[in-house]
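Okay, so here's the structure we're looking at.
Every protein chain but one is kept in place in this view of the complex.
Let's look at chain A:
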Amino acid sequence: MEELDGEPTVTLIPGVNSKKNQMCFDWGPGEMLVCETSFNKKEKSEMVPSCPFIYIIRKDVDVYSQILRKLFNESHGIFLGLQRIDEELTGKSRKSQLVRVSKNYRSVIRACMEEMHQVAIAAKDPANGRQFSSQVSILSAMELIWNLCEILFIEVAPAGPLLLHLLDWVRLHVCEVDSLSADVLGSENPSKHDSFWNLVTILVLQGRLDEARQMLSKEADASPASAGICRIMGDLMRTMPILSPGNTQTLTELELKWQHWHEECERYLQDSTFATSPHLESLLKIMLGDEAALLEQKELLSNWYHFLVTRLLYSNPTVKPIDLHYYAQSSLDLFLGGESSPEPLDNILLAAFEFDIHQVIKECSIALSNWWFVAHLTDLLDHCKLLQSHNLYFGSNMREFLLLEYASGLFAHPSLWQLGVDYFDYCPELGRVSLELHIERIPLNTEQKALKVLRICEQRQMTEQVRSICKILAMRAVRNNRLGSALSWSIRAKDAAFATLVSDRFLRDYCERGCFSDLDLIDNLGPAMMLSDRLTFLGKYREFHRMYGEKRFADAASLLLSLMTSRIAPRSFWMTLLTDALPLLEQKQVIFSAEQTYELMRCLEDLTSRRPVHGESDTEQLQDDDIETTKVEMLRLSLARNLARAIIREGSLEGS
């Protein structure tokens, strides 16, 4: 057993006094049932009226957010695309595919974040607005972490481009500068604006030196006195060597140039060129990577990872990935300055800078309220072949474990269950059994929904589940008096026992009403008729009626006889069949041959001789017996008459 990573959170259930009463619970896949018990520790005998409620406790509340549903649905498509990426693909093309997938995931998070933001602004109820805003910050943190993981683990940027990526990362997430810039430039006299120097400083901190230079030229235009030093600063900004993506210069060349530039800046500081302008001097210190000067801008930096990236930009632009963790840790320490302790987000980012993927995923799992993030990120990193070695001491590997958790959460939701199916499909070890367990618990309110569930099961050859779903529907149809439907479902399930049961109901109804219902189905059974003997009998018996109706008496007669002699007809039904033979026996022309008549007689005798003898009999029984006896007498008479006619006819035919 591993030690706990944090104190478990306590959820209070409104209306339940847990101090007074004991509670009992039961686990569900995504939910828990909790109720009070009347069990009392001290006074056993006293009966306390207990709470009549059962509470459903959901652990994955985010699934129920309308906006996050879009995230789940859209990312489902991306997930499927990722699983279908050709395993054969290697090297560059594979990497670029994976980066594209990662960017797609991020853009979905961003879209959700923007919508959530709109809703938060539009919310009339402040409490509601706060809830949405907190969701926005969670989504924003997710995207921040994902982006960093993309740079470090998927893109695997080498020294040089690494810093450019990190700069983009910071610019993307510390974006207040754009509105500030619009604000300042929109004013009448930009260089006199209150936030002018703040803006320039932020631009420098973010390494947006071109924009900073343009700002400075405005200051130069406005105050001719400082025009000279502004120009010098502008030149310094322009000449700072940076790695541009299209450039072919080597890292060593860049380092050399950068060293020269750095020394030049140093000289200006020693010459006190900017002594007249404290703003420019502090900019120069920032550009020299002076930590104290940087820390003075704490408020503009807003967080330690911005500080880290700016610090690297102006002190070690060709930082190697392997050295990142050292700078990250010290930046965090410097920035917090022992005043506050790091928050979960800080720890996650720090773990990423340390290239400790498992720590990142672990911390995220603890900090975030849903499984979406860790499940998708882990899956993506697994496709980058970064997680192969890691196996859990339970279940299968971590990717599968997280995907299973996520998919189970989807299945607990009344309508997102369809998404869960595909996630289970891509869990090679436990996915199928999980799907089997979950799919049976989907409530089937309409046939259409049942058809969709059936399709899922049939595509995966889950015969057991197919049978059980069809049986549920067949049962329901029987309860609703829809025998035709019931028969269709049992035929689809190839459930012979149930088909027999339904056929019996059909035959019973026929005996009661004297006519068949649902002819459209029974007349068109086709090969499905062979499913059960009783069903075959039903179909054939109906065929007999049809032949009789069409006055094909000879065919009808031989079919009727064969139903009895082949023992397809249940014995209980023989009397009905024999009664059906009566009108055929009474026809003007002879239909049953002598041979056939003998067969019929044998059947009748067989039936009457085996009839159980009742020891005691009430009046009703007697009456029934009376009718029965009359019937048998009539049959015997008809059979005898028919036999006589048949013998005469056959004899005369042979004679002639």
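Here is the rule we use: contacts are C-beta pairs under 8 Å (C-beta built on N, C-alpha and C of every residue); 3 or more make two chains touch, one makes a residue touch a chain; residues count from 1.
The rule is short, and it goes like this: contacts and distances are computed from a predicted model.
Chemist: Name the omitted chain as UniProt records it, choosing among "Spermatogenesis-defective protein 39 homolog", "DNA polymerase epsilon subunit 3", "Nucleoporin 43" or "ATP synthase subunit gamma".
Modeler: For the chain not displayed, UniProt's protein name is "Nucleoporin 43".
Chemist: Which residue among A:Asn73, A:Gln259 or A:Ser566 touches the omitted chain?
Modeler: The one listed residue touching the chain not shown is A:Asn73.
Chemist: Determine which one of A:Glu296, A:Glu447 or A:Glu650 touches the chain that has been left out.
Modeler: Missing-chain contact among the listed residues: A:Glu447.
Chemist: Specify the residue from the set A:Thr9, A:Thr248 or A:Ser415 that touches the hidden chain.
Modeler: Here the residue in touch with the unshown chain is A:Ser415.
Chemist: Which is it among A:Arg479, A:Arg513, A:Lys551 or A:Lys588 that touches the chain not included here?
Modeler: Of the candidates A:Arg479, A:Arg513, A:Lys551 or A:Lys588, A:Arg479 is in touch with the missing chain.
Chemist: Please output the residues of chain A touching the missing chain, sorted low to high.
Modeler: 66-67, 69-70, 73-74, 76-77, 80-81, 114, 118, 414-415, 418-419, 422, 445-449, 451-452, 455, 459, 478-485, 488, 491, 517-521, 524, 526-528
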